[in-house]
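The other protein chains are all here in position, but one chain of the complex has been omitted.
So, chain A:
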Amino acid sequence: MTEALTLNKITSQKGISIGEATRLIADLGWTPSYVQDAMAIPTDYKISKPPRDPMKQVLRSYFPMQEEKDNRVYGALDAALRGDMFRNVEPRWIEWMKLFLAIIPFPEISAARSMAPLGQLAPGDHLRTGFTMQMVDEFRHSTIQMNLKKWYMENYIDPAGFDITEKAFGKCAATTIGRQFGEAFLTGDAITASNIYLQVAAETAFTNTLFVAMPSEAARNGDYALPTVFLSVQSDESRHIGNGHSMLMSVLKEPDNHLLLERDIRYSFWQNHMIVDAIIGTIIEYGTKNRDKNKESYAELWHRWIFEDYYRTYMLPLEKYGIKIHHDDVHEAFDSIVKKGYVHKFAQSISAGWWATFWRIEAQTERDFEWFEAKYPGWYDEFGAWWENYEKLSKPGSEIITFADTGYVYPHRCWSSLVPCVVREDFCVDEVDGELFTYASEVDRWTHKEAFAAEYQGRPTPAMGRFSGRRQWEEVYDGWDLADAIVDMGFVRPDGKTLIAQPHMSFEEKDMWTLDHVRGHTIRSPLLALRELKPEARAKHVEDYRKGFKIRRI
């Protein structure tokens, strides 16, 4: 029997092999002889071994592939509207997208910018195509996410919060945490920032919770748009993970780099944990209405994606190259989620400051309690009263929960991660350059005092970044009335009085809080207050803070 004739057999012709194509493309570079290249972003690392290109893809196939992915994304968004997605979507979920999508385009575009130093610092030109694709990918992610947010704004019942999104990103205490994440991709030592923090930690480990676990939860809440966009985004991440690993292997070759690698892997893993787990954990567990007990909790997701996939198969093998891995940090991060209620305490703290946000935070109710208790035994005893109080105080005119007599202690903010110091027993303080700072944990203290310094274990590290700016939101508004701060941030609806943030999901005007409801309370910076105390009083305060609190029902 003769073989069937196919069009492909008729039209195929011998082409250039992938190996030869990538060889020729890698040979496009040269060593300049007339003018030396401009300075790259500085690094304290030495890099002499050219990184290899693990993907061996060329732009000619990359652009059509990406266009096809885009076509699927935009087709799905159209289909979601035709299918009346917003009729059935859970508002509790979409509200949290106001936070998430305010943050994420900036880290994305920061990643695009960070391909500049990596492209310059990598010896040879083998990985330049990989960096080019990542640069364009990140541009894709940033604008596709801005487009998704615009789409929510145009089609969801309450657009307030989406309409001020990039302004809100610059103003809100919660988004500052995201700015710490995004700025860390491209500021300071170029290898620390763009290779280790961005590619090796954020992209290789934490995009799994960001861009895989979270979209799954979106789908459970009737939101098919987020999975469509973000799984498409995640499909680009494998390329970035490859870039990162290849660059890391190049950096590893130089024994002089090992001390810095130990520092940077430790800092990057821990801070990614602090930031991503706080925000994404909260969105997944507190932004959902789905309480299927068969689904994985965030702790279970973390164990699968971070502990098993990343720690065991990516971090641990680095030891054979002589890199010290801080196993205790990984176990501590997991324990903080499973045993110390890190995500729950962050959710509690963000709901305590609901008035300073630009989205609605709904109370957790009995159905939610049951799920939490099943997944995190003992949860109700620790957090049940808080959410019952929160619901009771969600009616406008009620006492603001932050100031109500519940026993809650407004948290200090960590100088390193900018996340509130919610695991009270881990709270610590230290002095740097004669000034007192507060930290969520020992690793955060180490990050500020030892890692982000001009010298590390006796080795000069002039390229390392520094923490700067007015890092603590509470310090900016210390002494301000709540209402004035909210107006200053612009978190007010177009009528000039109704808050964008609401502690409930009612869309009735009568149920909505206005500036008048929150006026009369003053914001205080816990750090400034602590600095004013005498040493003995400070020590007592720290000791008391570490004891935590017990919420009283009101």
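Here is the rule we use: a residue touches a chain if its C-beta (ideal position, glycine included) is under 8 Å from a C-beta of that chain, and two chains touch if they have at least 3 such contacts; residues count from 1.
Here is the rule we go by: contacts and distances are computed from a predicted model.
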* Structure fact -> Given "SRPBCC domain-containing protein", "Toluene hydroxylase", "Cytochrome c oxidase accessory protein CcoG" or "Na(+)-translocating NADH-quinone reductase subunit B", the protein name in the UniProt record of the chain not shown would be "Toluene hydroxylase"
* Which residue among A:Lys9, A:Lys320 or A:Arg470 touches the omitted chain? -> A:Arg470
* Candidate in contact with the missing chain, chosen from A:Ile109, A:Ala225 or A:Leu301 -> A:Ile109
* Would you mind spotting which of A:Arg52, A:Arg140, A:His273 or A:His517 touches the chain that isn't drawn? => A:Arg140
